[in-house]
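First the structure, in the form of structure tokens, and then the observations on it.
Of the protein chains in this complex, one is absent; all others appear in place.
Chain IDs A and B follow the sequence of writing; residue 1 opens each chain.
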Amino acid sequence: MLEVRDFTKYYGDLCAVENLSFDIDEGEFVTLLGPSGCGKSTTLHAIAGLVEPTDGQILLRGEDVTDLPPEKRNIGMAFQSTALFPHMTVRENIAFGLKMHGHDSTAVEERVEESLELVDMPDHGDHKPGELSGGQQQRVSLARALAYEPDILLLDEPLTGLDRVLREEMRGWLNRIQKEVGVTTLYVTHDQEDALSMSDTVIVLNDGHSEQIDTPERIYESPASPFVAEFVGKSTRFSGPVTREGDRAVVNNDDKAITVEGTGVEDGDDATLYVRPEDIEVSTTAAGAENEITGRVVNVANLGNRAEVTVELTDGNEALAHTNRFPDIDVGDDVHLRFDPERVIAL
Amino acid sequence: MSGRSLPSPRRVGLLAAVVAVFAFLLVPVIIVVITSFTPQSFPGIPQEGLSLRWYGELLADESLLNALKVSLIVATASSILSAIIGTIAAFGFVRGEFPYKEQISTIMLLPMIISPVITGIALVRYFGSLSLPSGYPALILGHTVLSLPYVFLLVRSELVTYDKDLERASRVLGAGPAATFRHVTGPIISPAIIAGSFIAFVVSFGEFTATQFLISPGTSTVPVVIYTMLRTGLTPTINALSVVLIVVMLVVALSSRRLSSA
Partner (left out) sequence: MSTSRPTVDGVTGSIGEFVEGRITNSHLALFGLGFVGVFFVLPILLLVPESLAFGTGEPLQAYRRATRGIYVDAFVRSFLYGIVTTAVTLALAYLLSYFMAFGTKRVRLTMTLVIVPLWIAYIVRYFGILLFLSPAGPFADLTGIEPSLLFTTPAVIIGLSNVYLPFAVLPIYNSLNAIDGELISASRVLGASQWRTLAAVVFPLSLPGLVAAGLIVFILAAGSFLGPAVLGGPNQTMIANEIAGAFLNNFNIRFASALAVIYSILLVGALLVFNTVFDLREVLGNI
């Protein structure tokens, strides 16, 4: 459906994106995830034709569109700022793309009404964008982008700027619309929750190159690089030299040795380990388990459905663990942390 | 104190001082208007009834009506020219990329800063050397230069805050550059351009200092006529003419405010 081949973009001497390649299949929901300045918006703009690549190709439905201006690409796009035309009504905004795509006036009228229905705003056609709430504006923006049935939908941080509750509601809504229409979608965000909860595939971008292209589950469970492990989700980090013992490995982190299941690290390597907070068990008593380390509790934060315990380890580093809502643990307690060797991410 | 209000004894003092400053600012103009209705032949406060006598004199005076016509023509022509040139320049300076952009853009504001006397003699000599005649051509070009900074500033500030995603959206929605300008950018910034051209009109209509060098016999503008009359003696005709000037300028300026706030 969409193929990005070795896309490279320089601004002057400054490299924004280098040799980025990925494919998107028909109907797929793909997210470009990364911190600000990682090149994700540049990539999206290049696919739209709004940024001229320094190098590389962009293919849409197998056709090379690299040199086509944006108006010739049949792309739908929603912006963080919504970019609704302030001088036009909602209806005129939606009609604009249809007219520019050469639909005749009866077809335009019909499609506008259908689009308003699609985004649950049939009664707002005559409003000006300024009279709508932020969430409504984003819905109109989406209706405008979908009205002329584009080959691909590009979403540039459309949920940023909405408050938390609305944002979570919009995620589900956006996903439903996308499945209903079946449109191939590329979504850009710096928010990992957006990425993990909505996408079929996540592309993690860092400093102009892709760190990992994978399903949300694998991005979280098996990050391909320290950057991905640290950018997506919270974790406790250890590092040290590796000693292999059969199908297991032991990493000597200062005073403690941590056992890791499986392959990926070799004898003599310096490995970095990550353990997710939900994989760490906190206890006030010792159990003599394989991976057990000690420390003192410095903070207990109640997160509603669970509690997050911060533990200062003997070497001064901090570890994070999740417990049930009301842990029997207080600040100052000496605790034992345990985790399964299988649940250790080794890089 | 709740941050933004003042206790009352001090407030009264402040209020009195503020009223006094506003009086200082506005009384001169109010006096010009009031004394224009005197029946006497000196512009004093009308004490024996109001009269439109001096407005009648105004209508009967061929040269005064001609000055009004010249002022209107020059202000209209120069405001159109400066709207066009100022808008183009504002686009260039906001969207163009070249070194020392900010510093260079202050050149566009120089006509506002240099004393208009210097501008006046410089232009009249220059136009003379180009054999460009005094009168309309010199007046219109001169006023265009003098009012250009106002249009430039207004349109520039509009463009700086203009959300470029609107143009990106338009392009992605299928509109080419021309259609994007016609349907999106143009309609959105045109109130600022029109407001700017109205301000340019007002600047031109009231300009005296540089204008006195650029006129030719037969193309005196209203401010020049008022100045000349002032030198020869105070008559209420000056008031009547001033009131006409005030009305024209205020009407244009107020419509510009309406446009730019719309």
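Throughout what follows, contacts are C-beta pairs under 8 Å (C-beta built on N, C-alpha and C of every residue); 3 or more make two chains touch, one makes a residue touch a chain.
Just so you know, these numbers come straight off a predicted model, no measurement behind them.
Within the entire complex, the positions of subunit B that touch the omitted partner chain are 1-7, 10-11, 14-15, 17-18, 21-22, 24-32, 34-35, 42-45, 47, 85-93, 95-98, 101-108, 110-111, 113-123, 125-126, 129, 141, 144-145, 148, 152, 164, 167-168, 171, 176-178, 180-181, 185, 202, 205-209, 212-213, 223, 226-227, 230, 234, 238, 242, 245-246, 249-250, 253.
We take it that only the chains that are shown with their structure count from here on.
Per-chain Cα centroids separate subunit A from subunit B by 54 Å. Taken together, the subunit B residues at the contact with subunit A in this complex read 163, 165-166, 168-176, 179, 183-184, 187-188. Of all residues in subunit A, only 45, 48-50, 69-71, 73-77, 79-81, 83-87, 96-97, 100-101, 144-145, 148, 154 touch subunit B in the complex they form.
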